[in-house]
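Worksheet: the structure to be examined is printed underneath.
In this view, the complex is presented without one of its protein chains, the others remaining in place.
Note that the chains take the letters A, B and C in the order they are written out, and that residue 1 is the start of every chain.
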Amino acid sequence: MQLLTSCNLTFDIQVPTPFVLMLRPRSGAQQWVAREEYKLEPGVPAFEFTDSYGNLCQRLIAPPGIFGVYTAAEVVTQDWVDQAPGAPFVEVEYLPDGVLSYLLPSRYCESDRFGQMATEITAGQWLGYDQVQAIESWLKANIRFEPYDSDIQLSATEINERGWGVCRDLSHLGIALCRSLSIPARMVVGYLYGLEPMELHAWFEAYVGGQWYTFDATQAELKGGYVAIGYGRDAADVAVFNQFGPPVTVRSQFVSVQRMETS
Amino acid sequence: MQLLTSCNLTFDIQVPTPFVLMLRPRSGAQQWVAREEYKLEPGVPAFEFTDSYGNLCQRLIAPPGIFGVYTAAEVVTQDWVDQAPGAPFVEVEYLPDGVLSYLLPSRYCESDRFGQMATEITAGQWLGYDQVQAIESWLKANIRFEPYDSDIQLSATEINERGWGVCRDLSHLGIALCRSLSIPARMVVGYLYGLEPMELHAWFEAYVGGQWYTFDATQAELKGGYVAIGYGRDAADVAVFNQFGPPVTVRSQFVSVQRMETS
Amino acid sequence: MQLLTSCNLTFDIQVPTPFVLMLRPRSGAQQWVAREEYKLEPGVPAFEFTDSYGNLCQRLIAPPGIFGVYTAAEVVTQDWVDQAPGAPFVEVEYLPDGVLSYLLPSRYCESDRFGQMATEITAGQWLGYDQVQAIESWLKANIRFEPYDSDIQLSATEINERGWGVCRDLSHLGIALCRSLSIPARMVVGYLYGLEPMELHAWFEAYVGGQWYTFDATQAELKGGYVAIGYGRDAADVAVFNQFGPPVTVRSQFVSVQRMETS
Partner (left out) sequence: MQLLTSCNLTFDIQVPTPFVLMLRPRSGAQQWVAREEYKLEPGVPAFEFTDSYGNLCQRLIAPPGIFGVYTAAEVVTQDWVDQAPGAPFVEVEYLPDGVLSYLLPSRYCESDRFGQMATEITAGQWLGYDQVQAIESWLKANIRFEPYDSDIQLSATEINERGWGVCRDLSHLGIALCRSLSIPARMVVGYLYGLEPMELHAWFEAYVGGQWYTFDATQAELKGGYVAIGYGRDAADVAVFNQFGPPVTVRSQFVSVQRMETS
């Protein structure tokens, strides 16, 4: 399907404030960016770089006053997410080098503390895709999804104790569980067509059967309409904006995803 | 200034033909891509990757029939190109690692054969920017610029013998002369506002005084309005399309660069 | 000074076990590897790759039985670590792209939770090197250094509560405090000449005044003799070995650092 995505942010800035932004989707294995737009108001110089996960990031200094970031993209994406029950676990020795770092614990995914729990959740499953599916099902059944964001970022162990979380939190717990079974898993931030309420979304991918597959414990079923903006080990890597210095106020954040008529 | 650039290519394809395209400008030190569009007709799956020079490339298989690539971008670029007479030569030991490869000879820039000639052309100049400027002036005075493309790609030594060339050829000779003096130099392909006749353009950059500076022996004076699409060692690295298999016919190539009203 | 470093590990392996090892120092800004040796017993195929932090890693499958890794290196390193009181804080907008990721929280360094505390510790200091020195002093005064390793890896917040830790723990807390002040900081694992008891060591580096400086809260004074093996965001990135599958027993670990006669 062809989607028109957009994310508009405005900030109240008091002092010149450095930002690193990550709001520019790139074409990849599962999406093609056909048109893309990026406007800053006021217009300030911005410098782009690619981070070590391959995300396109922009650096700039926001001047005092109201500062706006307006982005939009037309993206061709899959109608249905690929699913592959039975796709086998990839032994560590056969993982591509670049995938190895997604086995390690990270800020919000303390995978070093979930081995026992992951083993129980996935008991009796074929090694690989089916294990991740069991983890996703367990999350749906055991961690209540709340769409509204909390103020403070919690980690997988904290979410597991609390028993509920936003999309980011469920992803962190899913990732931690996967990694504790030596299944590489990564965080994705992006858009999802039809999400209610519409907001930026987070889900996770696991590497089984030789490729990355999408998982999302917040949705009843895995439909298509996912548009990835950024990939990373967890939310620490894929903030759509990182701001440095005195905190700034987000004045507004407006996200929209519309389906386009196929030309 | 804000420019609206576009490049539309159509091909007559006989058999399914793999292409690598490089038509997507990226934001960088001297330009900001505010809007960007990329359309294939018919729409086929395309995969993007970043090559070792940082260029954004697309891979696809063009199906038999008429195949079109339509690209457009709104780019904010400098009104005047930075010039820096007196900017010093950077001793090889102080060059950034990533710049070193631009000292080596390459397919169309046999810099290993121009040491004597470059020394003569730049005699009496301050080492650095002024040497490159002397090379640019020498090119203007000695190699006749012909805007229309030749069929076969010639190298710097061949151009030097022939005494005339297209923009690509003058750049190759300029690059070869710079490198033979241990000044890193690279090829840029892109758009130039006001170019007559309007076409894709090629120029070169030299690394002096700690940064890359633009040079262009085809223009009477160095104005602004340059939009880079790709960087490389020479034309072999920055073809806007590389096509593999039986040759295809370019049915049309239409390039346009317009100045936009500043919003 | 010229050092002969060596690290010998033996494991009791029950089932074929994948390992990723990181025991091969590389030449860098502060050390030159003049000779280097790496032996596996039994000899098994090993594949080398460079991770995203620039560390040289080896992958292999250890066969059942006793498995040994024997490494040694002759390294020329500084007699005294560079210190730079007064070296200024680098504003985020001027940090090199590659340094930005060292500002983010990571598994064991929850820098998002230390802003208040770091501000208090560094009150009245010049921004930059002096802040990091104040953090290092605070660590020496407030977190008791215990040379013997704990079984479980704790994070900076946990160490701060407990009040004591091994070299790795003190580094994590130092890193978290630096990052909370927007000072990039990274973990280093390696050798230290004269360490008592001799073991692999961990310290941290902070990026101020345009370069990385060494800090070590476990030592009374910053002498030289540091040999880095690996760099990363925290201990999760720089394990000298990562082992996958059923846990293995480390049968022996022997580390030695000797000073060589200058030839």
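Definition applied: contacts are C-beta pairs under 8 Å (C-beta built on N, C-alpha and C of every residue); 3 or more make two chains touch, one makes a residue touch a chain.
No experiment lies behind these values; they were computed from the predicted model shown.
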Where the missing chain makes contact, among the chains that are shown: B, C
Of B:6, B:78 or B:153, the one touching the omitted chain in the full complex: B:153
Residue, one of C:36, C:112 or C:158, that touches the chain absent here: C:36
Sole residue of C:46, C:127, C:198 or C:222 that reaches the chain not shown, by the stated touch rule: C:46
Where the missing chain touches chain B, by residue: 18, 20, 49, 51-52, 59-61, 91-93, 97-98, 100-101, 103-107, 109-110, 112, 153, 182, 236-237, 242, 244-245
Interface with the unshown chain - residue positions in chain C: 26-29, 32-39, 43, 45-48, 50, 54, 58, 76
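Note that in this section only the chains that are shown with their structure count from here on.
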Partner chains that chain A and chain B have in common: none
Angle of rotation relating chain A to chain C [CA atoms, steps of 5 degrees]: 180
Relative to chain B, chain with the most remote C-alpha centre: C
Core chain by centroid distance, with centroids computed from Cα atoms only: A
For chain A paired with chain B, centre-to-centre distance based on mean C-alpha positions, whole Å: 36
Inter-centroid spacing, chain C versus chain A (mean Cα positions, whole Å): 30
Distance between chain centroids, defined by C-alpha means - chain B, chain C (Å): 43
Multi-partner residues of chain A (each touching 2 or more other chains): none
